[in-house]
Structure formats: C-alpha cells, structure tokens
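Sending over a structure as structure tokens; questions will come in a sec.
The complex appears here minus one protein chain, its other protein chains still in place.
Per-chain residue numbering starts at 1, and chain names A and B are given in the order in which the chains are listed.
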Amino acid sequence: MHYHFLDPYRPAKSVLHTLDPRVKLVLTVAFILAVALAPTAAWPLYTLLLALAVAAAVAAELGVTYALKRALLALPFALAALPSLFTLPGARLFSLQIGQWVLTATEPGLQRVLSVVLKSWISMQAAVLLTATTEFPDLLVAMRAIGVPRLLVAIFGLMWRYLFVLVDEAIRLIRARDARSGSPMGQGGRTVWWRARVTGGMAGNLFLRGYERSERIYAAMAARGYDGEVRTFPQPPLNIGQIIVLIGGLISLGALTLLGIWFW
Amino acid sequence: MLFAPKFLPLLVDSQMHIPDGFLSVLVSVVCWGLTVLGVGVALWRTGQELDERKIPLMGVLGATIFAGQMLNFSVAGGTSGHLMGAAIAAILLGPWPAVLVMTSVVSIQALLFQDGGLLVLGANVFNMAIVGVFVAYGVYQTILTLTRNKPWGTFVGGFVAAWTSIVIASLVVALQLALSGTSPANISVPAMGLIHMVIGAGEGLITIGALAFLYATRRDLLGLAPAGPSRASNRAVWIGGLIIALALAVLSPLASIHPDGLEWVAEEQGFLNTAQDAPYEIIPDYVFPGLPDERVATILAGIVGALIVFGTALGVAYLRHRRQPDTAYEA
Partner (left out) sequence: MVKTTSQEILIKNLNFSYPDGQMALSNVSLEIQRGERVAIVGPNGAGKSTLLLHLNGILRGDGRVRVAGLEVPGASDGALRRVRAAVGLVFQNPDDQLFSPTVFDDVAFGPLYMELPPQEVDRRVTRALAWVGMEEYAGRVSHHLSTGEKKRIAIATVLAMEPRLLALDEPSAGLDPRARRSLIELLCTLPQTLVVSTHDMRLVQELCPRTVILDQGRLVADGSTQEILNDEVLLNTHGLERP
C-alpha cells in the first residue's frame, strides 16, 4: 500500500531535483538562517527572500504556489506571537475593549508579529522544497555528509522505512475501532477514561507489533552478517558543478544577510 | 502533530513543535549546543548498554511512536489528545535509547512533514527528546521507588511521568519563546503550562493504557530497560530529570511574574535584530484575558509548580533512603 499522504517527495527531473542532496541540505539551512537573521520589519529584504523561495519552487517545476500553500501550515503557531501586538510600547494603532480591559495594539507590536509570521512562512517554504525535491534516502546521505553520527542516521533510516508499515497498522487499528464505535442514535462513547484506555490499548498493541517486528528485522540483518556496526556504501565526492552552486548559494545568502544588518 | 483546542483561549497554540522564525538565532544556537551534547552522550551510552539489536529496535519503536501519534481520542468538546511518546519510550527502553528514539521521531517530523522547523530543530529535540525523556524517567523512577516496585507503581508512575514530561516540556517552549522576544513570558508561560496540564492528562492516559496492555501480554518487555539506578548514567538522568522539572516548575512562575530578566536577554539580542526593538513593558491589566488578574494566573501556575516541587522533594528524600536491589540487565 502506498501512503503518499505521508511522503512529501514529488518526482520530476528539474534542476533542483538533480542537485546533489548535500548541497541542497546545506543551502536550505543557510537560507533559513538568513531569514532568521533578517531584522524585524525589513520588508524589502523579506520580499527578496520570498522571491528567492518562489524562484526555487519554479525551478523545481512545482509551480509558484506549491510551497506558498504548504508553508501556511505553520500559521496556527502564530497565535503564540500574537500577544506581542499588545505588549510592545510604541505608537498606538487601535484599541480593543473587552469587558473592563483595554487592549492597545501598537505599531512596533504589529511589526513584530508580522515579521515573525512572515519569516516563519518563508523559512518553511525552503523546507517544503527540500523534501519535495529530495528523496529521503538521499537526505540520509546528506545528513551523514554534514556529520550526523552514523548510528543516528541508521536509526532514522530504519524508522522511515517502517513508518509507512506501522502507520498502515495504526490506521487498520483505528478503522477496526471506528467500525465498532457505532451506535443507533449517534450517542455513546462512554467515558473519557474508557476511551483513553481503548486508545492506550491500541498504542500498546502497536508497540508490541513494533517490537516483534524489530526482532524479525534483527534476524534478517543477522542472517546477512550484521554485527552491530553501521556499515555504509561510500559516497562520491561533490563534483565541481555542485561545488560552484554551493559556494554561489552561500555567498548570495551571506550577502543578503549583511545587507539586512547594515540597512535595517 | 496538530491539536485543535476549541474551548481554551486561543492565545497560545498547544503545538509543541516550534516552527522556524519563532526563536531567535541565539536561542536556537544555544539549544543546538545542548542537544548535540545530550544526543552525543546518548549515543555513547547506548552504544555501551544495548547489544546489536539496538538499531532495529530503536528504529521500529521510533516508527511506532510516530504511528502512535496518529491515534487519538476525544477528550472533551472539540479537543483530542494524542501521544508525544517521551515517557513511554523512557519507560520501555531506558533513558538513553529513549533520547535517540525521540530524537529520530522529532527530526523526521521536522524533516519530512515540517512539523517543527529545521533551524529550531535543536530546540525541539531538546524539549521533547532530552527534557521530555529526562523528566519522564526521573519522575517514573522516583514513583517506582516510592511504591517499592509494586505493579500499580508502574501505572501511577507512567501517568505522572507522562503528564509531567508534557507540562515541563511546554514550559521550556514558553521560556524559549520569551527569551527570543516572540512572546512575553507572563502570557506564554501560564498559557502553555495550563493548556498542557490538560493535554498531559491525555498523554498520561494513553501511556497507562499502553503499559497495561504490555503488562498483560508481554510483561517481559517492561523489563527491557536497564534496571533503574543500577547504572551511574541512568542515576544521573534520574536526578537530572528531577532537577530539570523542579527548576522549571519554580522558574516558570517566577519568569511570568517578573519577565524583566527574560526581556533583558531578549533585548540584548538586539544586535542581531534591529536597533529599534524596544523591550517589553508589561501593562498588567489585560495581559491574560480570561483570567481576571495576571496575578491570579501566575498564582495558579505557582500552586501547580509548588505541588510539583513538593512531590519531587518527597521523591528526593526517599531517594536517600532507598533500598533498591540491583537487578541484572537482561539483554
């Protein structure tokens, strides 16, 4: 069974797809760092960075709005920043009256909130593009290359491999529970405690299956010589074209960052 | 993943995974440093403690927790509770492998599903995989010891460990947001804390349910973890976890009453932001709509904090008088 809803990769033969995953990972993190270092209310800089992200989406043959829409997922968390609207002192924008309290929104407050939300939205687009253009096994290679310990990468790999299998099992459990959760008048469901126990039982069930599966996997690994060490196929070094892209990208992002710091 | 509170004030989303852009670079970098340290130690300790089954076991359990987070059940109104997993991982595997498992869960969530940012991944891993696991383990071991390893101690311990891990992790998130200048402490701390005290109950219930199931079917799996205090490093986690819980329980109400210290830190990061960023000035009357007075909100948080402190103080006292036989670790 395929679970594409869990797999963000979108196959294509674009420039971004064929770029070395190591380069992509480093540039993505560098981009997010550049966005993070951009000062508050540096609207022109945000526009430039957004344009970069959109350009990348187009280069990836994903369309202008692909990343824009998916990055909106971060929005609910924006509520965390909302209080700043009312708590930063400065020029008064408007006031809200709630009962006996007066909430005063200020200009710096608005700038702070908008900046946080925009920066978050733009950052997330980079991450969306990375996963849409890079298959996960390649991301693993990239992680090893930037120094993530091999044991950890091995765990990531196994976890990802069995994610789909176990989510499949979880969905089957949920369906089985739902199929037995009917009632003629739509009432019922008993107490929270009972529901939690059922859910907890399902969780325990999943763990058990997971554990037993891991035993079988271990047997399969042992049968092919696994001895506890992590051994991997060595990766070829970056070719000159990739290196140029990498350095070019880093320099551009660095320039944008410095631009932001000097002018705003 | 997503939690949709409909009856709680919408000021603070209850999601624990922080996206990029909400933490300052300094806070992110510091959290990365702590995370690299913690995960490094976990790698080292796990390499020494578990045998070669470790990779498939941890990988699959990570996938299981991930899949388990899809299970949910309605708590009340429109809300639903689901699993973070630090507690159950710590109880089943022991602290250090649990750190690695949770690290992979949080990382994959960020990498694949943008559940949490990449630059702030260090902070998210720190909150859930290190603080979450440490606190869960510390509380669990304490309660096991208090109940002298009776079976019901496992369940009570599981519940309280899970609940505490969620609450404390959420307080860390609130503090990180405050230190970054994103959200004032006297709102974020009480809001995060209170919301997650409710969510934590869900985590606790699911954890008990899972433990009960395993207790009935494969009791031997509950002994997978290296026995409690028999290893110095596990003892360190136990105590460390309690200290973290204690510290946060005390500091958070303080921070929310006197956010100036945190504001000062946020302001000092101004060299990375604009020079015109002004510090917070808290106007007390309307900072926490929904509760009549900021003081009441923080008092509430303080009371709960005090309860936690009291409970852990009890635990620490018992620690000194514990008589726990070292049980052999079965591979």
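Everything below uses one rule, namely that a residue touches a chain if its C-beta (ideal position, glycine included) is under 8 Å from a C-beta of that chain, and two chains touch if they have at least 3 such contacts.
Everything numeric here is computed off the predicted structure, so don't read it as measured data.
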Where the missing chain makes contact, among the chains that are shown: A
Among A:16, A:158, A:173 or A:198, residue touching the chain not depicted: A:158
Which of B:56, B:122, B:138 or B:241 contacts the chain that the document leaves out: B:56
In chain A, positions touching the absent partner: 2, 135-137, 140, 157-158, 160-162, 164-165, 213, 216-217, 219-227, 231-234
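Here is the rule we use: only the chains that are shown with their structure count from here on.
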Length of the line joining the C-alpha centres of chain A and chain B, rounded to whole Å: 20
Complex contacts: residues of chain A adjacent to chain B: 6-8, 28-29, 32-33, 35-37, 39-42, 70-71, 73-74, 76-77, 79-84, 86-90, 98, 101-104, 108, 112, 116-124, 126-128, 131, 136, 139, 149, 151-152, 154-163, 165-167, 169-171, 173-174, 189, 192-193, 195-211, 213-215, 217-218, 221-222, 226-228, 230, 264
Interfacial residue positions of chain B with respect to chain A in the complex: 2, 10-13, 15, 18-22, 24-25, 28, 39-40, 43, 46-47, 51-64, 66-68, 70-76, 81, 83, 88, 92, 100-101, 103-105, 107-108, 110-114, 117-119, 177, 181-184, 187-188, 202, 205-214, 217-218, 221, 272-274, 276-278, 280-283, 285-287, 289
